[in-house]
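Here you go, one structure.
As you look at this complex, bear in mind that one protein chain is not there, while each of the others sits in place.
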């Protein structure tokens, strides 16, 4: 349902994605993994049409996002649901109104239908009891779940998750992972999970892409990934500090920086 | 960048070119706000909420400041006028200075610091916490849903606030002039009424306040929308709103006054 075809992108002079190609099919939950700054969030913004590819095409449900005008772009976004890293709840609206927001903006649904739908979605994430709270009164994990309920309010065909696991306690982590899987199976669409949480995502996804420096360096099903001997994948899964991904950013030699070298 | 014009502009340095780029972006932004305004004004409850924030919550500071400014004007004016035996013109002095100048200008300055900064901070924080992005991804245009109602809320509130300021100021002048200094109430009001012209003074004052409301609201929503999505970014944008608004209000005031009262 989502296809990247030789996509390149950059902010100013800095290239972020280089000739990236990948595809996500209906029914799949796909994880995009990579270190910080490897272009994962950029990839989601390209799908949502908030950014446009420099070269290559991004296809969503068969339509090229790059050639859309504003109207068709907004039409395409109705098929998308996105969970932001920190939830991005509207702080001036209650939990109930947050989840009702896309329903009310979308169409002319009667308020009784909106109410039923909101309670259903809140029930799905287990927060029906928090309906009247304000976002400021929620913990980070609860806010994320409310944001998830809001993202699925319109039953989108394609769900995008931006770092859904960061900053969650182990219990919320497992619950969120299960929710992502169940929602995808229930909606019958496709889900893209951008994450660097290896253990949790391998448990729920169908396919994994590893991103480094804006290109796919490795891919495979969770079982293939676990068995992989690819140095990058091994480093990532075993959380080793040394490997193809350097822990240190390029800098002058440590000794020089600390003035330890003798003249 | 090979053509002579862009080279000439570049030689002016980064501050100038950045300011020009920002001005151009502000114009483009104004057009996009105006384009979605019919939608925003159709859903008037959104604008109502912004009138509440920008207008209703500014009433107290406007009313109190207006009263004080009017009282001070009356006290100071009386000192001067009484030397020429013209203390009965005190009402004229207070009313003309308030209706023509102080009402619109001080009203707009207070509005910029009370409501304009709040508008900038709110939009800036919504951007920093990805709320605007989230709206976009939900196929809701944030300019139509968030920015345009705030803009029109400000534009509608400003002339009403300026009128309240002037009215309270004149009332303050009446309190000091008539109640405290013992001028005759009848001559206070009648001199004022015969000297203040409805079209020339009151309507021009209202036109001024509409222009200021337009300018301050645009600056406030633009700075919020343009703010870097960080804590310093938002606080810097809030400061810029107040400073830029003050400069634009005073500059516009010179232009409008020259245009309205020249040669008469």
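Going by the order they are written in, the chains are A and B; count residues from 1 in each one.
Just so we're on the same page, contacts are C-beta pairs under 8 Å (C-beta built on N, C-alpha and C of every residue); 3 or more make two chains touch, one makes a residue touch a chain.
Definition applied: contacts and distances are computed from a predicted model.
Chemist: Name the omitted chain as UniProt records it, choosing among "Acetolactate synthase", "Alpha-D-ribose 1-methylphosphonate 5-phosphate C-P lyase", "Outer membrane lipid asymmetry maintenance protein MlaD" or "2-oxoglutarate ferredoxin oxidoreductase beta subunit".
Modeler: Spelling it out: the chain absent from the display is recorded in UniProt as "Outer membrane lipid asymmetry maintenance protein MlaD".
Chemist: Let's see if you follow the contact definition: name the visible chains touching the chain that is missing.
Modeler: B
Chemist: Which one touches the absent chain: B:74, B:93 or B:164?
Modeler: Answering carefully, the residue with contact to the hidden chain is B:164.
Chemist: Which residue, B:183, B:196 or B:246, contacts the hidden chain when the whole complex is considered?
Modeler: B:196
Chemist: If you put the missing chain back, which residues of chain B would it touch?
Modeler: Contact residues on chain B toward the absent chain are 45, 48-49, 51-52, 55-56, 59, 95, 99, 157, 159-161, 163-164, 166-168, 170, 189, 192-194, 196-202, 205-206, 264.
Going forward, only the chains that are shown with their structure count from here on.
Chemist: What is the distance in Å between the mean C-alpha positions of chain A and chain B?
Modeler: That pair's centroid distance is 43 Å.
Chemist: Sort out for me which residues of chain B touch chain A in the complex.
Modeler: 125-126, 129-131, 133-134, 136-141, 145
Chemist: Tell me, which parts of chain A touch chain B in their complex?
Modeler: 48, 50, 74-75, 77-78, 80-82, 84-86, 88-91, 101-102, 105-106, 147, 154, 160
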